[in-house]
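For reference, the structure I am asking about is given below.
Every protein chain except one is present and positioned as in the full complex.
Presenting subunit A:
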Amino acid sequence: MSGLTIRQAAGAEHSRILGIGGVRGENVVTNDDLAGPIDSSDEWIRQRTGIVTRRRAGADVDVLDLSEAAARKAIAAAGLTGGDIDAVLFATTTYFHQTPAAAAVLADRIGATPAAAYDISAACAGYAYGIAQADALVRSGAAQHVLVVGAEKMSDFVDPTDRSISFLLGDGAGAAVVGPSDTPGIGPTIWGSDGGKAPAIRQTHAWSDLREHPELGWPTLRQDGQTVFKWAAFQMAPVAEKALAAAGVTAQDVQAFIPHQANMRIIDQMIKQLGLPESVAVARDIAETGNTSAASIPLATERLLAEGLARSGDLALQIGFGAGLVYAAQVIVLP
């Protein structure tokens, strides 16, 4: 046994989000555009989801294109350049290469080479997972400026005849830069999973099934809507409450609530369960953007700030939840 001891890294005492940015698919898709094949209507979709339109990207745009545009905005908002980023975390479920990871390609595109780069597969909780990791990387000294991207082209996974989830989905990307801070800017993350409910949000079949059964065609998404609603609306509020408590604040202390934009009915039920005062600005980007999975929280955050409903320095409670099932919540100081 060597008598030598080794050094361990030590990072910043605190971390915070320094800048945020987002982009949405350029096409506005109305409920009427989708209602025919699912024998539905604008009224039915609005009443059950709160969605009026969703944004979808064109055929020539992929998830990397979306992520690059969002990343550039976030880095600029942070007052940095690509070369300042030393870790890139890419949360997505819609990048079609098993390898290499989207994060490394994105890092190269934005001039962040040789940043550490890896993807996060945590569906609609991917961004909140990324913020948890970025906070840990900055405070451990593993990185100084971490780019967290949530980017999805969900329209690549939709079945126009599916009544369970496809009509909810939109395309977009949101990004945040996490860096050192003089004051606490990211509260403790409350996160977890429940793989016993893995089938509740699922792919119709595995890619490997196509080898023997090419007739199955391209996989698309399905969900058990009632199971997911019950889980999200009633089991995620206690997770959010734990995140508030862990940060040392209450629902009365936050200025903004930014849940994953899954369904307006889930958002409304969570507000009730949490007892949020009316003064809290609630992110409702889903009405115009649809459910963009990992991109939804940063997109909704950017919108709250852009519309002046929340301001830099405000406390926001954010929570991501989705396929896995997985979830993560934390209180953050808005950039």
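Assume contacts are C-beta pairs under 8 Å (C-beta built on N, C-alpha and C of every residue); 3 or more make two chains touch, one makes a residue touch a chain; residues count from 1.
Convention: contacts and distances are computed from a predicted model.
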| item | value |
| --- | --- |
| Listed names "ABC-2 type transport system permease protein", "Esterase/lipase", "Acyl carrier protein" or "Multisubunit potassium/proton antiporter, PhaG subunit", matching UniProt entry of the absent chain | "Acyl carrier protein" |
| Residue, one of A:224, A:253, A:288 or A:314, that touches the chain absent here | A:224 |
| Of A:45, A:74, A:151 or A:233, the residue in touch with the unshown chain | A:233 |
| In subunit A, positions touching the absent partner | 47-48, 224-227, 229-230, 233-234, 263, 265, 269 |
